[in-house]
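The structure under discussion appears below in the form of structure tokens.
With one protein chain held back, the other chains of the complex are shown just where they sit.
A and B label the chains in the order they appear, each numbered from 1.
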Amino acid sequence: MAPTDALTDAVAEAALGADPLIRIEAISKSFGGVPALSGIDLAIARGEFFSLLGASGCGKTTLLRILAGIETPSSGRLLIDGQDVVGVPANRRPTNMVFQSYAIFPHLNVEENIGYGLRNLKIGKAEARARIEEALRLVKLEGYARRNSHALSGGQRQRVALARALVMRPKVLLLDEPLSALDKKLREEMQLELRAMQRTLGITFVFVTHDQEEAMTLSDRIAIVSAGRILQVGSPQDLYERPANREVAEFLGSMNLIPVTVTGPRAVDSGPLGPIVAPAALPAGAKAHLALRPERLRLGAPEGGGTSANRLAGKVQEAVYLGDRIHYLVEVPGLAAPLRVVAANDTARLERLGAPVEITWPEDVGLVLEG
Amino acid sequence: MRGWGLTVYAVFFIAFIYGPVLILPLFSVNDSNFATFPMAGFTLRHYAGLWGQKPLLDALVNSLKIAAGVSVLATALAVPAAIAVTRHRFPGKPAVLSFMMLPLVIPSIVMAVALLVIVLRFLGIQLSLWTVAAGHVVICLPFCLSVLVSRLEGFDAALEEASRDLGCSPMQTFWRLTFPLAGPGIISSLLLGFIISFDEFVIAFFLTGTENTLPVYLYSQLRFPNSLPGTLALGSLILVASTALVVLAEVIRRRGVQSDNPGDL
Partner (left out) sequence: MVEVADTAARAGLLGPRRGRDPGRRREALTGFGLLSPALLLMIAMLALPLAALIVLSFWTQSGFTLDRTPTLANYWRLIEPSDREIVWMGIHFHLAYPVPAILIIKSLVMSLTATVATILLAYPMAYFLAFRVKRNKAAWIILLTVPFWTSYLLRVFSWKVVLGFNGAINSGLMSLGIIDQPLDFLLYNPGAVMITLAHSWVSFIVLPIYVSLEKIDRTMLEAASDLGDSKWKRFRRITLPLSMPGTISAALLVFIPTVGDYVTPELVGGPGGTMIGSLVQQLFTKQNNAPMGAAVSIVMMLIIGSLVLIFLTLIGYWRMRARRAS
């Protein structure tokens, strides 16, 4: 198990309550001897928007397909609403999926696609009709009921796939990178819609994505998956502010990492740069990395003229003007890689290349990460 | 420049593959007993002469019966096999698939004598139209299988997963999704199986008993110069019928779901 922050645990407990909707226990999966998932433990609460975030091939989609019942885990237990569903085939699970390719049935029109699963539920024709219409309204495709599936745009296909799954009123909606095929503008629009839809319907969403910004925009909680393991679970804020390890720190956003040795509860030694003040939970003598977010660093004197701040001297190696902010690379003697610093445009003037600068940051900003 | 050269070549190419074959219908309406230029005038008497030739009609009926049975049987066997090939992972698949495709690369005379040997010498069964049909199923199967495999391969495997996810059992998924999607492939498999069996000569020649199929009858007529006009007329009719069937099979196969995969063409 990855080392878990006490705080993250507390947040998880609060979110889950005593009765999670999905409980994944020690699930492993291998394909022909190659492990895809190893020992996954996870609990997902009712009504939660939960994302599995990771690079392609990390196992997140496999986990989603295990939830759907398309893949069978090699070992482990999976409970949905208190019921062990390992061995229950996909067609008898209270889950429905939006496929990455959308999997719109090419021989059926829009309403036939949406109504496909309803024929497997014991409901009358009239109710099916009503549900299809409601679903069409929900995804804003009124008037498209008779449209041939070939004649749909990418965004419309995505909406049909969503409606087709939601019309089943699943306990869990599984979404496999549903927005990755859309262009940027449409994707951002759909993100807002999905979030709003999930809040209104109160259905649990499990969302797979490789796009960290998308995961942070949408999710109540995110699990970061890498090489078949879960690195950390938490709210977007948790993961960003309190990454459990270097991998998470580097995965989400940008992070400066400086190799250090822990010297005390609030002190580390970075060798050539000298002692640095940072809250360290590790025992003295431990090898660690000091992690610093670029936007928390400041060029020039500390705000309010504080005296206890950390300081490093360097010179500007690269400056990129982005309008609302400016990105600097600052070369610091004794550091292998230059430090990245993001300055808001309203406070900083543009430093020249080669100009000597001072980097400062408050002592509680640095994170000391094992390894 | 090169574009022009190729276009001219394409026209010649089409003329080359169609020219000799079109000679048959051309001379079949020529008012002469020889297939020679200059043309002697238009007539349909060679066609009229075909009607009422009992051996010919018997052979035609035999061929139709065999072709119909063979195409249905070969397709019925090929549909589940194509599903297995495209939708299931199992060890030894390449080997099994190679074996099923084997009739394509075995000269038909070898298949014919091999079947002849086992039927006559090992099983002691009398040669008949049944033995012909059995041989035809074997040579049709790779074609039917290929048509169906390429049809089923054109579809996203996620479609079937989506169907399962929406509550369909494997059986329901087959009837509501796979079967309708494969539909055009199934029809064209039936038509191709029919044409292959209907036109097949070598296996029928070796494996038939006392009764003839149409190609075997036709072959026997090819040897007699004085039956040439009738042969030309009969051949033209067969050409027209099989062309119509092939065009139908191809058009049906191309209809419905479009695919970007050029392998589907």
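Operating definition for what follows: contacts are C-beta pairs under 8 Å (C-beta built on N, C-alpha and C of every residue); 3 or more make two chains touch, one makes a residue touch a chain.
The structure displayed is predicted, hence computed values, not measured ones.
A.B. asks: Quick one: which of B:Gly135, B:Gly167 or B:Gly230 touches the chain that's been left out?
C.D. replies: Considering all chains, including the one not shown, the answer is B:Gly135.
A.B. asks: Among B:Ile14, B:Ile125 or B:Ala157, choose the residue that contacts the chain missing from this document, as touch is defined above.
C.D. replies: B:Ile14
A.B. asks: Determine which one of B:Leu44, B:Ala157 or B:Val251 touches the chain that has been left out.
C.D. replies: Final answer for the missing-chain contact: B:Val251.
A.B. asks: Have a look at B:Val61, B:Val110, B:Ile125 or B:Ala157 and name the one touching the chain we're not showing.
C.D. replies: Checking each option in B:Val61, B:Val110, B:Ile125 or B:Ala157, the one touching the absent chain turns out to be B:Val110.
A.B. asks: List every residue of subunit B that touches the chain not included in the displayed model.
C.D. replies: 2-3, 6-7, 9-10, 13-14, 16-18, 20-21, 23-24, 27, 34-38, 77-78, 80-81, 83-85, 87-111, 113-118, 121-122, 134-135, 137-138, 141-143, 145-147, 149-150, 192, 195-196, 199, 201-202, 206, 215, 218-219, 222, 231-232, 235, 238-239, 242-243, 245-247, 250-251, 254, 262-263, 265
By definition in this document, only the chains that are shown with their structure count from here on.
A.B. asks: Could you work out how far the Cα centre of subunit A sits from that of subunit B, in whole Å?
C.D. replies: Centre-to-centre distance between subunit A and subunit B: 56 Å.
A.B. asks: In the complex formed with subunit A, which residues of subunit B make contact?
C.D. replies: Counting only subunit B, the residues touching subunit A are 155-156, 158-159, 161-169, 172, 176-177, 180-181, 256-258.
A.B. asks: Which residues of subunit A touch subunit B in the complex?
C.D. replies: It comes out as residues 65, 68-70, 89-92, 95-97, 99-101, 103, 105-107, 116-117, 120-121, 150, 164-165, 168.
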